[in-house]
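A single protein chain has been removed from this complex, and every other one stays in its place.
Chain naming follows the written order as A and B, and within any one chain the residues start at number 1.
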Amino acid sequence: MQIQMRSRWGSWLLVGAAGAALFYLAVIPTPAQAPAYKAPKTKDGKANLNGIWQAMNEANWDIRPHAAYVGPVSVLGAAYSTPAGLGVVEGGEIPYKPEAAAKQKQNFTDRLKLDPEIKCYMGGVPRSTYMPYPFQIVQGTGTVMIVYEYAGAVRVINMGAPTKAPADSWMGWSNGHWEGDSLVVDVTSLNDQTWFDRAGNWHSDALHVIERYTPIGADALQYEATIDDPKVFTRQWKMSMPLYRRLEKNAQLLEYKCVEFAEEVLYGHLRKQPLQGKGDSK
Amino acid sequence: MRHLLSSLIALAAAVMFVSAPVSAQSQVTAKPAPAAKAWTMPRTPEGKPDLQGVYSNATTVPVARPAYLGAKEFYTDENDKVESAKAAPAGRGGRGGAPRPAAAADPEGNGLAVHYDTSQFGLGGPTVKRAASLRTSIITGPEGRVPPMLPEVAKMVAERRAYQQAHQWDSAQNRPLAERCITWGFEGPPMMPVGYNSTLEIVQGKGYVGIVQEMIHDTRVIPTDGRPHGPAEIKRWMGDSVGHWEGDTLVVETVNYNPLVVIQGAPVSDAAKVTERFTRVDADTIQYQFTVDDPKTWVKPFSGEYNMVHIDGNLYEYACHEGNYGMANNLSGARATEKK
Partner (left out) sequence: MRNKLALVLAAAGMMVAVAPVRAHHAFAAEFNEKAPLKLQGVVTKWELVNPHSWIHLDVKGADGKITPWMVEGGSPNSLFRNGFTKESLPEGTEIIVEGYQAKDGANRAVGANLTYAKDGKRLFMGGSAPGANGDGK
């Protein structure tokens, strides 16, 4: 009798536990703990990363964990203020050298003059990944192209034997390979002109980024970027965030050729006749 | 201004003619039909023709046929090309190879012009790979040139030119699009060969063909499922392109251009439709054909054709706006000149 009861309750417990475990594994995967999601493959046997993706976080304002704070332009009021963000820096803190930390603070103070985004300069790597606009991965054989809406930036990732850049560039030089279902991209030869965000977090031309794009669901990738810059940081550090597929039926990249939106700020002082305040809406 | 214009034309002609004859590494293909030698069309994992690679679409073929060639669409051979060039009248739009004008302040007659030496930087010179061609012009057909514009469009173009002359240094926004680093003007579509850095890269993913033009890193990601175009309210600098496969040819149709876009000297209207056809014709060559159909601008459609040839090497970043010291320098120079 007792044995029967024990086994009946026991089997219910077992079923319950198994159900809970399955529920947990199926619905709440985290990249560190869950069994790897098995992504559908392209016909040449690689994880299929084709699609239009976008980050959904506050990293472009400030990659560090932060409460909301006031923006730098008072007439724009709350519309250009910085929303709170959990941060995308693993461990929360960017390991600046002391003089580099001071420079970040100065960048922040001068950000209206210095932020390359205001001038429509390309966002570099990794900022282009998490600017709040979509990008598209076109996964070819031998090369993978990533096209970004902002300023029409583009990268072509070499998937063959690694090659070297002749000089620095805004979007760097990318050599990629597969590790299981992860696309791993080694990015070198980045110039020192880009920032990590609008808050003045910066790097030198020694920046070396290793990116990983890993499918974690049918419509999500996990993006990780390891940052190595011995001129600016005391050690390597890492950013991590999900990227979400744009699911609209007609999802497509649109043009964001922003040069014409930056011309007044860059060249307005060289006009033949000043604009006399006609440039801004009242 | 006319002097500047003609010296620029002459410079362009000098660049193009210095670069002829074509380097020995190209094969001569007499006609646009695919080569007879046996080869198999390479295919992507999806089974589509594989167009991927880095290409040069540089050419010595002019867009419009020189008038003295009449209706001749093809030279018979390379020798015919050389002989015909001798018969060209000198100084006619530079086609006869008018020499670069010496700068006013060049007492030693070194032939310096107020410009860096393009050949010193390998721009447009003999190291550039070009598909061989016996065509007399990119624009096909007996006329070999763009048709006339509608009279009201020609009038508007002339008015704009006059306005431009009077206001050309007023501000950055008065400068040409290429000088502002917005578009180079050769991305099109239709894509046209450029005098230098005439390079593009094609990457094919499932359901899309991506084409990057080196100048100004302009990329089209063309869906190949023949879906409808996007909203007509969204005008684009490179138009709205949708593709589909007809046999082994990629056919791309583009509409909805930004009204500031110019094709062969005329602004594009909202009725414009450009059709392109990409066909791989051998291991190294893609045949590129285009038709411009804009009934509000040209009296009839016109078409063109050229080949692009694979190059070993990379597309390089052309971050134009980011390095555009010239805009500030030009405006500063113009302001300084006005003060004098």
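As a working rule, a residue touches a chain if its C-beta (ideal position, glycine included) is under 8 Å from a C-beta of that chain, and two chains touch if they have at least 3 such contacts.
Bear in mind the structure is a predicted one, so any value in this text is a computation, not a measurement.
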{"item": "Contacts of the hidden chain among displayed chains", "value": "A, B"}
{"item": "Which of B:P45, B:G141, B:G185 or B:P223 contacts the chain that the document leaves out", "value": "B:G185"}
{"item": "Residue of B:V153, B:V221 or B:V274 in touch with the missing chain, whole complex considered", "value": "B:V153"}
{"item": "Option touching the unshown chain, where B:A67, B:A90 or B:L260 are the choices", "value": "B:L260"}
{"item": "Residues from chain A at the interface with the omitted partner, ascending", "value": "163-164, 166-168"}
{"item": "Interface with the unshown chain - residue positions in chain B", "value": "4-5, 8-9, 11-13, 15-16, 94, 103-106, 110, 112-128, 152-153, 156-157, 159-161, 163-164, 167, 169, 173-179, 181-182, 184-186, 193-199, 214, 259-260, 262, 264-265, 267, 269, 296, 311-314, 316-320, 322-326, 329-337"}
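One rule holds for everything that comes next: only the chains that are shown with their structure count from here on.
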{"item": "Whole-Å gap separating chain A and chain B, where each centre is the average of the chain's CA atoms", "value": "35"}
{"item": "Chain A-facing residues of chain B, complex", "value": "44-46, 50, 52, 169-173, 180-183, 201, 203-208, 210, 212, 216-219, 221, 223, 227, 230, 234, 236-238, 314-317, 319, 321-322, 327-328, 331-332, 334-335, 338"}
{"item": "List of chain A residues in touch with chain B within their complex", "value": "42-44, 48, 50, 120-122, 136-145, 147, 151-154, 156, 163, 166, 169-171, 193, 250, 252-255, 257, 259-260, 262-263, 266-268, 270-273"}
